[in-house]
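Note that this complex is displayed minus one protein chain, with the remaining chains in position.
Let's turn to subunit A:
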């Protein structure tokens, strides 16, 4: 089960002609797919497109009504390969994943797809994770469109434009027999707004129907000599067809006055930020009416030379506003100008920063500078000579701490890394490689475990150079999501085949947790449409890995430490694999909290655990925090002049996972921690016994208090 239920969102997908959809960008795309008669949809979850996958997973009823096939693919490569259905059949298909990492994984399938060409419209929706809040390396999916020659849409970031891009994308794909990538940036995925909906459309040909009438054409197969023909076809037929379609249907837009000495060439996704900068420069109103001509590229690949040259006609200087690097668009447009011998001066990365996000300030500064240099007469006097003095604001850079993401309260992965830190105290620092997923947070303080991540499912593979062993064994960490995504073949088969001497820890939290808690093969939940409950250990046995230890309660820090120690020291040859399983606490709480509240209400017996710290016993050394980092384990300053350092303190958000107590025990830290189980609706006999005990204890306490000085304020 995903983190959230999307039944409410599914209702939006049923809106019909003339109604208005109000909501998030990514959901609008989902709706647009159905309106455009898509025949099948697939993908792999990951920010910012997880929502699309989650909603479709909950929309099964609607999809089957429409005859649309939905697959939660094993990985992005599988998703992209699914588009093969559009190679021969006139069926529209769409897959979605995160860019640029998903595109990397899918590149083999995408390149073959692009070479074969398509008959039905094929759309790859990429959630481009670039800039602030991004969780991946900063690269552009643009390069993939260029190298394999599929077309790239980058629509203006509002719901009507994004949904229109879905329609345009399918049509462009069909008109040019080429797959199309629709790029939506992270903020566009989450942007809210409205658009007028149309009726959902059944696909003209469903995949079921196609299966009854199989087709093949060896000319589409990527084999010599057909593959040479594909390349020629791309250049001589598909590309010109695409250019024609883009021009004829005005996919790119021009705004602003027809005559002006300067112009801006804008990636569609940058449009709103450009308008904001122009608004602040006094060159546009709030409705986007601009005093400077804008050429908005809703299609950023291919770039239509003729259209571009027409825009440049009569202008002295144009500025290319292209986020990220290398500056592919600027390079291409420069070539167009040079070949056409047009004397327009092209500006771009000479003004804008080469690397990094185009924030509001970057936009304002760079466009401002361009206009001041290229067309000072256009700017209002106020902007030309700003005379506003700002008071100096104190520098807080040394005060404000960084706040990277980390493990949630009660996360079952925390004790695994606490145990690993303890083992490293015995063995010395180990060579540890990591994978993709929540466990990668262990690389940050307080654990600082793992020094590299090479990609999803590649954690153990990244230790291959050390697989021969040495004085100490290398350790690799991988999540259950990574295991099923690609890890089984790329990492574990690799280890088994090469007789690796390394240790691999599989962090099994029952879900693809980092992307929102989607079910995977080894999930323990019942899922009516997916095969779950397939233990990881069984897969490992199947590929001949025999040293497998399963820890079924990761909170047992002592056991975790002992198993790790055993894996590092056993004489057994071959890979040593530990499967450490406990359910993702975020998911578990979402499920159990309401159930527990209901049970208490119904008068059933419920034990609610929470941890606490005796502040008199805590000495304020914070060793516990260095083995935990739990958000609910924090500090408080005591109102005691004798104490210098704040003491540990556990707040109400504690879910009673037990990590604090286990760590205090396993690391022999201190006796400050206690667990308090509040028993709701105790049984009568239990209450009676407790009452007797409480009386005896109360008597003992009173007895001792009567014989000594007591300073405490009576409660």
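Definition applied: a contact is a pair of C-beta atoms (placed from the backbone, for glycine too) under 8 Å apart; a residue touches a chain by one contact, two chains touch by 3 or more; residues count from 1.
Basically, contacts and distances are computed from a predicted model.
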item	value
The complex's invisible chain, by UniProt name, from "Ribose import permease protein RbsC", "Indolepyruvate oxidoreductase", "Cytochrome bo(3) ubiquinol oxidase subunit 3" or "Lipid-transfer protein"	"Indolepyruvate oxidoreductase"
Touching residue (missing chain; options A:272, A:300 or A:554)	A:272
Option touching the unshown chain, where A:235, A:354 or A:700 are the choices	A:700
Per the touch definition above, residue among A:38, A:242 or A:364 touching the missing chain	A:364
